[in-house]
Every structure is written in C-alpha cells, then in structure tokens.
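Only one protein chain is missing; all other protein chains are in place.
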Amino acid sequence: MSLLSLRGVTCRFGGITALNRLTLDLPAGAITGVIGPNGAGKTTLFNCITGAYRPTEGEIALRGESLVGLPPHRIARRGIARTFQNIRLFHSMTVWEHLMVAQQGGGLRASLAPLGLSGPLPRRRAMAALERFGLEPYRDRLAATLPYGVMRRVELARALTAEPALLLLDEPVAGMNSQEAADLAALLHGLSGSGLTILLIEHDMSFVEQLCAQVHVLDFGTLIASGTPAEVRRIPAVIDAYLGVEA
Amino acid sequence: MISSYASGLLADTGIAFIAALSVHLVLAVGQLSLGNAAFMACGAYVASVLTVEHGVPVHAAIAAGAVVSGLLGVLVGFPALRLRGIYLAMATLGFGEMTRSFFLTLDATGGAAGYSGMQRLSLGAIWAWALPLLVLVLLAERSRLWLAMNAVRDDETAARLVGLDAVALKLGAFGVAAALAGVAGGLFAHWHIFIEPSAFALERSTEMVLAVVLGGSTVALGPLFGAAALVLAPEALRFIADWRLAAFGGLLIAILLVRPQGIIDRRLIQALKP
Partner (left out) sequence: MLLQQLVNGLTLGAVYTLVALGFSLVMGVLGVLNLAVAELFMLGGYVGLSLILADYPVAVAIAGAALVTAVLGVVVEKVAYQPLRNAPPIAPLLSTLGFSVIFQTAATNIWGSDPLLMPPDLLDARYRVGSVSVGQAQLLVMATAVVLVAALALLMRHTRFGYGLRAIAENRDVARLLGVPAPLVTSGAFALSGALAGVAGVQIGLHYSAITPYVGVEVGLKAIAVMVVGGTTNIWGVLLAGPLLGVLEVMTVALGGAAFRDMTVYGLMILTLLVRPQGLLGRAGGAQRV
C-alpha cells in the first residue's frame, strides 16, 4: 500500500524544468532512496512534497488526500516531517526546546500552558526523544552551538517529535564519519521497523544500499530508473548519469 | 507617602513598560515595528473619548481602547506581515506617521490642539495594569506558544516545516502587541490627562524599541528594566541634563555592539539565581 503518491508532478521556474512529470509511489513502512547528480531535482522534490513550492502540474497525495496547494504547516501537521541538507536549527533554543516546539495538538490551551506545567504527553515524548537520540547530556545547551553530528541528531529528533507518518531526509549522513553513519543507519532501520515511512536523498551509495528497499534515480528532473539498489546499479543510463560521474 | 515627583516617575515607568512589552512581543516573532506609537495613540484617544464624552468607567474604557487597537493591529498586520525586516520597519514607520497625521486632522478630538477632560488615574491603578501584564507575559514565555514564536523568529521556513503556522503566529503577536500599546495609551491619557498627536510621534515608537533593545529582548524583565532605565536614568543623569538623550543613543549603539541580546537575558537570570 502506498503512503505517498506522486502523479505527473512537474515543477518549473521560469524556463527551467526542475521536475518533469514525476510519478512514483512510496510504500508505507519502507525506506526509499532518491539519488541523482547535483541539480537533478532531488531537493525540489522535497520542497514540492512539503509545500515550500507548489508544483506547476501534477498531483501529490498522502493516503489518497491531495497535498497540492496546502501551506507547509498544514502538510507538516498531516504527518510529513523533514530535515535539511544544511542543518536548520532555531539558534536561540536549547535542545529540549527543539523537542517541545515541534509537537502539535492540544490546541491553544495546551500550548499556552507554561512549559513546566504542560500536559505530561509532550514532556514524555520529548524525554523519549532525548533518550533515543542520546541527547540527554545536551538537554539544556543551545542546539546551534553543539558539534555537527549532535546537531544532525537534534534536527532528526525535532522532526520525529511531531510523530510524522513520513520522514524526508535530505543527505542525512553528509559530514558524518563512518561510525556516526552506521549508528544513524541502525536508528533509521529501527524507526522503519516501527512503521515510519522514510524517503531519503543521499549521495553515499553504500548507505543507500544498506537501507533502501527501492531507489529512484533522477536526472535533470526526470525519473530515469527505479528498482532495488542492486538493479539500479546495473542500468547503463544510471551509470552514465550518476554513478559514472560520482564513482 | 510617595512624593508626586517620585510617583510621576513610577507612573511613567509603568506606562513605558507596557508600551515596551508591545515591541517585545513583535520582536519575539522576529519583526521590528517602528510604528507602535500609532496603536498607543489609538488606545489613548478611544479610551479618552469614552470616559469624557460617554462617561464610561475608566478601566472599561482603557480595555475598550485596547480592543480597538488590537483589531486595528490585526487589520494592519494582514498586509504588513507580507513584509519583513527593514521593509516592515519602513512600512510601520509610515503607518505611525500617517496615524499621527490622522489625529492632527481629526477635529472631533481637538486636532493639533489636543484633547483633555480626562480624570486622573492613581499610580496604583497604572501598576494594577502593569504588574498582571508582566506576570502574564512571563508565564507566556514559559509556554510552547512562545517557543513557537521564537522558532518563527529564528527560522521561519524551518518553523513552518515542523508544522507551525507562521502567519497566524505573527498576526497574533502583532494584534496582541497593538492591544498592549493601546493599554499603554489609555493609561498615558488618564495619567497625563492631556493628549496631543505629537505625543505619539516617531519618538515614542523609538523609545519603545530603545527600552526593549537596552533592557533585553529575550525575557519580559528586559523591557521592564529598559523602560525603568529610560525613565529613571535621565533623572539620575541630571549633570548631563541636555545630553541625556544623546547618552541613550550612545548606549543603544554600545549595547548593540557588545551585548546584542540586551542587558537582561536568560543566561543572566540563570546566573543570578542562587
């Protein structure tokens, strides 16, 4: 069953076609990869899904309900969270506050309740996130002053406290060492096991092969191949467009 | 018994503090307004007309002035919040000057000659507004709503993508800020028992911003400190009497250079705790 479906999604800026009639389905509970050279339209794809850009044509639907034209915060509340290629944290906030701010629900009354008194649920969720991502030692530190790898974890934790159904990761292992990448892979594997659907953009092919059941290859905004990582590796067009250049 | 001189200073501090809180709220979502004196004017005139012409009880009239200012704030906020940074600052500056001109042309409230006939409030009445508002804002600052506002200030794009309605937050902050400025205006009118359009010129808006930037824009105690400094320090600085405003200008620059978050911030409060 597909959680997110894209049908003929096209995104143009002036004369440039960043995405060209893209059609794909994300199976629920799976980790899917998107690869392609720089400028292939990967981040544009994320921006269309999350509502930062409105596709020129085509349909994007989550569980059969259209997302096109909704403002980003509504799309986020329907259950789509993302991280950014260049980490984007709130520079005045502590790690704990990052985990509290992204939680929805409860309406105005709940969100007005002073932090210390707010219902047990948001605090419990934030606590669980601290633990899961090994962030307890940094709880009251300003997030933007932490080491790079920790900042990535904070960003990921923030995305997950909103309890999304779909998580979009934009180059999550960029700048990580191999140990950190392995830890992240284990973590994502666990999340996927508990039902989270993940779509990730990544250049690191070994990371993609390790995690993704299916990979889509973009080149100049067009989907040129789909399949398992092993299948995709053998397709000549992919080797030309991407692997040949990168490897 | 407090001397009338001291009570005058304390009353001005309370009024300046409430006015500064309005700038504080707008800054919390990352916007700078150079026109909040306009909302103060609106609150002052509405409350005064209600008490003088219609015999409305003074506190009800001040509340009504605040509501009218708040609505005006939302009305102005809708288009204005498409702008940000210096563009919003320029638009609000223009709005402030336009509002002043509006009251200059309004004969019903005396135009340039000003408006009077209000009954004087007590010092206690002013702080009866200021203290609960301080407590309210301090409580609000501990809420997730405030975090959400700061998220919008820090990175609006990222805030929207974690599900925060940036437009509603900015509009709400702008509206509540306008209402607070309206309260300050109503109190001002019923303390000084005389108002004129030039009392709500750009200088007044500047003063509000100055109080927040000096005192600190991260917690409500900052604006309180800033407002007190702005009202009381000139008295302490009588030896430089005529130059005291210039001293504040210099202080503003110095603060921006060495302590951009203002004098009072969260870390200072943490450090002062036993």
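Letters A and B mark the chains in the order given here, with residues in each chain numbered from 1 onward.
Here is the rule we use: a residue touches a chain if its C-beta (ideal position, glycine included) is under 8 Å from a C-beta of that chain, and two chains touch if they have at least 3 such contacts.
Computed from a predicted model, the values in this text were never measured in an experiment.
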If I'm reading the header right, one chain is hidden. Which shown chains does it touch across the whole complex?
B
Which one, B:49, B:91 or B:264, makes contact with the chain that was left out?
B:91
Using the touch definition from the top, which of B:74, B:202, B:232 or B:269 touches the missing chain?
B:202
Touching the absent chain: which residues on subunit B qualify?
32, 79, 82-83, 85-87, 89-91, 93-95, 97-98, 100-102, 104-105, 111, 201-203, 206, 209-210, 213, 242-243, 245-246, 248-253, 256-257, 260
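The rule is short, and it goes like this: only the chains that are shown with their structure count from here on.
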From the C-alpha centre of subunit A to that of subunit B, how far is it in Å?
41
For the complex, give me every residue of subunit A touching subunit B.
50, 52, 71-73, 76-77, 81-82, 84, 88-93, 97, 100-104, 108, 110-116, 118, 122, 158-159, 162
In the complex, subunit B touches subunit A at residues 139-140, 142-145, 147-148, 150-151, 153-155, 157-167, 218
